[in-house]
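The complex is shown incomplete by one protein chain, all other protein chains being positioned as in the whole.
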Amino acid sequence: MVYPEKYKYTREHEWVEVAGNQGTIGITDYAQNSLGDIVFVDAPKVGAKVEKGAVFGSVESVKAVSDLYSPVSGTVTGVNEDLTSSPENVNTDAHSAWIIKVELNDPGELDSLLTAADYEKFIAEETGK
Amino acid sequence: MATTNMFTGTTRKVTAHLTQNEDLSFEKSSPGKKGYKLAPLDVPDVDAAALLEDAMREDAPTLPELSEIEIIRHFTRLSTWNYAIDLGMYPLGSCTMKYNPRVNEFVSRLEGIAEAHPYQPESLSQGALEIVKLLQDCLIEITGMDAITLQPAAGAHGEFTGILLARNYHESKGNPRKIVIIPDSAHGTNPATAASCGYQIVNLKSNAQGGVDVAALAQIVNEDTAAMMLTNPSTIGVFENEIHKIADVLHDKGALLYMDGANMNALVGKTRPGDFGVDVMHLNLHKTFSTPHGGGGPGSGPVACKRILEPFLPSPILAKGSDGLLHWNYDRPQSVGRVRMLYGNFGMFVRALAYILANGPDGLRQTTEDAVLNANYIRKKLEDVYELPYTTSSMHEVVFSDKRQTKNGIKTGDIAKRLIDYGFHPYTTSFPLIVPGALMIEPTESESREELDLFIDAMRQIAREVDENPEIVTSAPHSTRISRLDETTAARKPVLRWKAPAANDSVEIDTAAKEW
Partner (left out) sequence: MRYLPKSDSERTEMLREIGAASINDLFSAIPEEYRLARDLDVPRQMGESEIVEHFKAAAAKNANGYTSFLGAGAYRHYRPVIIDSLVQRGEFLTSYTPYQAEITQGTLQAIFEFQTMICELTGMDIANASMYDGSTGAAEAVMMAVRITGRDGVLVARTVHPEYREVMHTYAQHQGHEAREIEYGQDGRIDLAALEQAVTEDIACVLVQSPNFFGIIEDIPAIAKIAHKKGALLIVSIAEAVSLGIVRPPVEADIVSMEAQSFGVALSYGGPYCGVLAAKEKYLRQMPGRLVGETKDTEGRRGFVLTLSTREQHIRREKATSNICTNQALVALMTTIFLTVYGKQGMRELAVQNLAKAKYAADTLGKQGKLRFAKTTRFNEFVLQTDEAPEQLNARLLEKKIVGGLPLKKWYPELGNATLWCATELTTKVHIDAAAAVVAGAPVAVSAR
């Protein structure tokens, strides 16, 4: 799996794509693969505040739930409504099935996130491959 | 499906057999069929619409209309699709799937017992109250505690009650405290319960033997700790032999030790939680005390406690009056309140008491010994083919892991499904969480040597299949009415009730279904 270069990543397996002051957030392919068939995505509403490192929602498969940790702090400006009827989109293409869009409070937070190369190395260590 | 010249194992226990198909009762219904006849009214009839006016129901609810024989066949056919203890062993860990004695069912249906109204005068309920008293006394003796409530409806409800007792106790001392400590091996009801009582949970990582790390515990217990919730034996079937140290560490800081009594089947008659430092605990009458599982309940979750917690017990409590009669005492100013209406699942009290009387002290002890013997027998006979994650000795249940099988890509869930083809219910998979790929096996004392040997043989055959014919394991079960179900679609697009087809819908034949 090729992890998009232009994204930044967390150790909790979220990605964020930044354009100006807008961040788009989703979970990585590694995450969707570990979870199995995704049945439900629990996302916050537009206007909600998210905090870097804090839980902002969850992703459910049949037998497990995974909390979602925000890579950045800010305000939710968009929620992917497609995932309500088609949560499986996250399985088919995790890197384009975004979950929320956020207006960033502090773009400086991005500096401490992982690059695609760092993230690939991180999961290689995790899986012991 | 596997090719025929690959190893499939011999299944001595079961044979394929025809079972009847049966649609939903709604689908078999037709207007005008009747399964009931009411006695005629001996009072004047009423015009319901006139009496109820706006409260009148316009439509009759859509319920099936079937004759009695159709109803008998409907449910009888459905029953034949179930596995049950009456058919064979359930190796489910921590469920204690023991024999459900029939005399229990008989006595619970005696007229004076089954038809007793909970609000009838106490003078006319002395029989019921005597049953409650005797069961309470027996359970107090068995647990080594000082007081008990039979009100909670099931184990989780008992946990809630127990933690509430702890909370009210701490409040009476001026500080409700903030935290409940729970081992990472605990059953999910434990943290769910603590949260519902307003406590934060601190997870305690198990030590290398799968038990409580006493040193780590001592580091985190402080004056903010309300209690620790402990299952003993643990969910890996091992007795916490440092239990007295655990109790001391907690008591030193004024915290309480709560014991989840799900695994009491390893302790009854051999040791008592009240003796080894437990302050409050719940019991599962539907596990240790033989009341039937019934497809998922009813259960009963009595909570026993030490004297210091007695004032806080749910109200009412049973007491003997100056008239020599038993009464419900509602004058309990420090009580946590009621956790449910009325007195508890009385029907289960009757069954549990019948079980205790059928056993007596010698039977109870022998039961525990046989339960532990059976689990250790299985452990001995399977430890060369399945991985034992911990070498500490097992009590009434043994936990293996699928480590040796995952190198062939086979997981515990697959092995469990294949076990069905051998005529057994699966063991508990993937719990406790501290053992990745767990196989949690509790035979109980109700299994004969023959049944145990059949189980061991099946598990050994499956281990061989994992090496020689893995496909037959991953695609199991092969012998059931239906194969593995699409749980993903069931969760993505839930269909939780039957709906009548609209009037103009033609019935579509399900061409995807296999004809035979």
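What to note about this one:
Note that the chains take the letters A and B in the order they are written out, and that residue 1 is the start of every chain.
What we mean here is this: a contact is a pair of C-beta atoms (placed from the backbone, for glycine too) under 8 Å apart; a residue touches a chain by one contact, two chains touch by 3 or more.
Predicted model, so just to flag it, every value in this text is computed and none were measured.
Taking the complete complex into account, B:Ile71 is the one of B:Ile71, B:Ala218, B:Leu318 or B:Val385 that touches the chain left out. Among the residues B:Ala192, B:Ala215 or B:Ala319, only B:Ala192 touches the chain that is left out of the figure.
Within the complete assembly, B:Gly363 is the residue of B:Gly363, B:Pro389 or B:Pro470 that touches the hidden chain.
The chain not displayed touches chain A at residues 39-40, 42, 60-65.
FYI, only the chains that are shown with their structure count from here on.
One simple way to say how far apart two chains are is to compare their mean CA positions; for chain A and chain B this gives 38 Å. Put simply, chain A touches chain B in their complex at residues 37, 39-40, 60-63, 87-88.
Those residues of chain B that touch chain A in the shared complex are 430, 487-488, 491-492.
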